[in-house]
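Of the protein chains in this complex, one is absent; all others appear in place.
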Amino acid sequence: MLLIECPWCGPRDEQEFGYGGEAHIVRPADPHALDDAAWGEYLFMRTNRKGAHRERWVHSEGCRRWFNVVRDTVSHEILAVYRVGEAPPAAGRRGE
Amino acid sequence: MSEQPFRLFAGGRVDRERPLDFVWAGRRLQGYAGDTLASALLANGIHLVGRSFKYHRPRGILSAGAEEPNALVQLERGARTQPNLRATQVELYAGLHAEPQNCWPSLELDVGAINGLVSRLLPAGFYYKTFMWPRDGWMVYERFIRRAAGLGRAPSEGPDPDVYDKMHVHCDVLVVGAGPAGLAAALAAGASGARVILADEQSEPGGSLLATRETLDGEPAARWVERALADLGAMDEVRVLPRTTVFGYHDHNYLTLAERVTDHLPPGSAPDRPRQRLWKVRAREVVLATGAHERPMVFAQNDRPGIMLAGAARTYVNRYGVRPADRALVVAADDGAYAAAVDLADVGVEVTVVDVRAQAPACAEQARARSIEVLAGHGVVRTFGGSRVRAAEVAPLDGTGAGWAGGARTLRCDLVAMCGGWNPTVHLFSQSGGRLAWNAERACFVPAEARQRVRVAGAANGTFSLAAALTEGRAGGDAAARAAGFSGGADVALPAAEEGAEPAPTRALWSLPTRPPGGAPAKHFVDFQNDVTANDVALAAREGYRSVEHLKRYTTTGMGTDQGKTSNVNALGILAGLLGREVPEVGTTTFRPPYTPVTFGVLAGRDVGALADPVRTTPMHRWHVAQGARFEDVGQWKRPWYYPRPGESMHDAVSRECLAARNAVALLDASTLGKIEVRGPDAGELLDRIYTNGFKKLPVGRCRYGLMCREDGMVLDDGVSARLADDRFLVHTTTGNAARVLAWLEEWRQTEWPELRVWCDSVTEQWATASLSGPFARRLLGELTRDIDLDPEAFPFMAWRAGTVAGIPARVMRVSFTGEQSYEVSVGAGFGLALWTAIALAGERYGLTPFGTETMHVLRAEKGFIIAGQDTDGTVTPHDLGLGAMVARHKDFIGKRSLARADTLRADRKQLVGLRTDDPREVLPEGGQIVARAGGRPPVPMLGHVTSSYWSANLGHSIALALVKGGHARLGESLVVQLPQRSVPVTVVAPTFLDPDGERMRG
Partner (left out) sequence: MAEQHGRQSALAGLGLDAQARISTRGAGEAGVRLGERPWRAQLALRGDPESEAFLTGVESVLGVAPPTAPLTVSSRRGVACLWLGPDEWLVTLPDRREPRAIARLEERLAGLHFAVNDVSHARTVLGLAGPRAREVLMKGCALDLHPRSFGPGRCAQSSLARCHVLLHQLDAEPAYDLYVHRSFAEYAWRWLCDAAAEHGLAIVAD
């Protein structure tokens, strides 16, 4: 079970969280200006990255806050945690 | 009563003052406190303890620990019986009852042994080959195989009478294994003040120190163990867990431990305590001091009872005070064998040593000093004996080890003790993701590169000398504590260990020559539990199974309950030799949890029976129970399903309830509906963006039904929202979707629209709701309230009012899910029962009838109202439901763009319609598949399925809702619902069966 550091509540077991898929997918400002292909891109297409993956989690059993995590999808190592609205850290680990 | 003929007069850690009677295979025997079942059996001269899995060959006790492949027993009887326990780990207690497994009619006379004679019919890959050809063969063979093979029996009487526990615990340093390295690590980490857990699988800590005659500080090593434990006991933050197996090493230093709390006591003798406890440990740092497992040697007929690991023989002598034999042949590929030879000789066993290495090592001097004959450069050709080994043939090996270089000589012996080298117990390290490396000198895999925060010390790290293990353990414990932010453990004093001779390299002779001089090849067992021989490995290699993972699956080597602890490396070595490659190139199979088997009981813990899952009840639950309601599970809720009167069937009761709701007045417990307060200046804006229809302009005091979609345009949930104030809405959700809808609102609010000034809070549990339906609803409610004007002009349909009902502060909403005149009365949950009772009392003269979810479903289906999750399944748009009018044109909302996708505009989408059966009494099964006409050659195109179906007592015929391809254009069309045995003709109709204009509910 992963240990995920909620930016507010600190490290908690994975089972307290919900997974929200890939982060930084912005809802188009005017969906109706998009054709079906562009809308489908937003709706369905994800990068499915091997390695450092930026993804959303919500602390459902705790403070109910959504936040972002950079997780290595191979080793499951969590490389960074940051709040919604914050820019994703460049490379490297938390605290470095 | 037996007198334990092979028990030594003194020595060992058994308590001769505490004899314990036990029963083995129907025989009453005696052992001592401190024994394992295995040591007690050996003290009684019993070596034959089981029959092998495939060939039913007689098998004895191979080891003295967790790696045991042979001595698997069925422990106890009745509901407490347990299969496949290792006799080497079962602690003896008074009255213990154990039976051998896999033998019939008895251990000595086993019919299945015929398999041994026809073993050529059961080659490697037998199961796979049977599976593949002939095609139906498996069906025939399976029954035979299941009965003849297999291990113990699962308990068939239930339920399990014992209690199991779980503990979640966090620590700075988890030390696994309490041998010399582990104790030193725990002492160092504990001295730093860190929170330390020391877990050890045995009955008492000490590990190898309990099994040898080594000294520390000039005293028996066990004395130092006692002192170390006393020191650890004095440290507040150190927790020592004996009888605790760390069986899983998961991500982020999460480890799972199984503690056998009372398994060492007679069953049922400690009713206040759990039998076993699962520890879920989150450790900042881990030190693995898990020791090493000795490897058997692979030679012809190496599986007879009386053939065991040399270290095990030594353990039985030193720890349990058992003399396992009169004459022993010790077979060595590693120096470890000599210590066993010496210890055996010192308790009066006649010993000969055969060393496969060309030269005897330095430590052989100790053996020679005891007049032990040492035959260097020799190997075992084969063995003799039935239920016990009685002799062995030995011969000189040629230089390569592939053949014999001289004549054989037969030695009488009733014990063959073998030491093929030592495998560090790298299971947990490997589970943690760590990489292994090959140590050629000691012919074993050792931990190389860690992926998690873990260190390895002692024999588990390939550090086999006692002094070095102690030093490495201390260093590991100190480094782990430092990494966790604690220091000061490096100075912990370590005892002085004896300096032994420099060990000679282990000889990696994976299999002794297969053919005896002039004889036919005999079985060289690699995996004892699964009866895999060196020949099976060779056959697999010839047939092309060159990957170690394929080898494992094809031959089943390493797949038993022991997971190949004694066999895997030998199998790899043999395969490598056949392929002409080095062992590390062949690699290892994946080590997976659990390290040793764990019970289902300990994994379930107390999540069984009444505590298996929360049962959520409403504040009115006791009333429903008292009225004899039958309950329906809706998520975790128990909701009244229907209220049968004496003698009534479900059909009768539901029909009565349905008629009452349409003709008089009826009462439903609606407390379980999800309720969310949405507050703030942008509350209306948020709802406008979430719902397909508009809410910003809803006047205060009014309610509106809303539909919400996912971004792909599919209906997610529906419900009524009330505007409580300009900046305040109360949103209702489906019972099962309460948490999901709140999370959905929060997700958009937090991640996409943080600029919206709005809060969302669940108030589901704050309110109890009683829902009145029927033509007399208003009159009944009028008797219970004075301050709410119920006149339809003042309080119209889809409005809400605050006031008091039955003297209780209440909120009343005029909404209707039944299609009747309806009022939903909500009060603080604590007042729910009082409200309900007051309504029930006042309602008597109106014929008030309580109704459950079944009647609710019928009534709403008569009206064609959907239930999200029953009539929708995540593939249905508002248009598909015929609710296109609820899709706002002049605003955006989640999912709106998707409603204009080519796919959602298709005319042949599945759409909601009503179905009438030609036979009005026929009630279709929900889920029934709809086709165009009966019969026809498959594949028959499926047009859709029935989503809701009921008998309508009000209409006098059955009704159904269905999702049908292009359904909206099929009104009046005849279709067929295809059931397994017959076809039911139906007609497609509009999905509203009663009062399509809604006059009843508006009135």
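Labels A and B are assigned to the chains in the order they are written; within every chain, residues are numbered from 1.
Here is the rule we go by: a contact is a pair of C-beta atoms (placed from the backbone, for glycine too) under 8 Å apart; a residue touches a chain by one contact, two chains touch by 3 or more.
Being a predicted model, the structure only gives us computed values, none of them experimental.
Q: Determine which one of B:R77, B:R153 or B:H168 touches the chain that has been left out.
A: Of the candidates B:R77, B:R153 or B:H168, B:H168 is in touch with the missing chain.
Q: Out of B:T81, B:Q202 or B:T618, which touches the unshown chain?
A: Candidates B:T81, B:Q202 or B:T618; residue touching the omitted chain: B:T618.
Q: Which residue numbers on chain A touch the omitted chain?
A: 8-10, 12-13, 15-16, 61-65
Q: List the chain B residues touching the unshown chain?
A: 165-170, 195, 272-274, 280, 282, 605-607, 610-611, 613-619, 621-622, 637, 677, 679-681, 757, 759, 761-768, 807-808, 828-834
Criterion: only the chains that are shown with their structure count from here on.
Q: Please tell me the distance, in whole Å, between the geometric centres of chain A and chain B computed from their C-alpha atoms.
A: It comes to 28 Å between the two C-alpha centres.
Q: Write out the stretch or stretches of chain B touching chain A in their complex.
A: 250-254, 282, 433, 451, 711-712, 743, 746-747, 750-752, 754, 892, 896-898, 900-902
Q: Touching chain B in the complex: which residues of chain A?
A: 1-3, 13, 18, 20, 26-27, 30-32, 34, 36, 39-40, 43, 56, 58, 60, 64-66, 75-76, 78, 84-85
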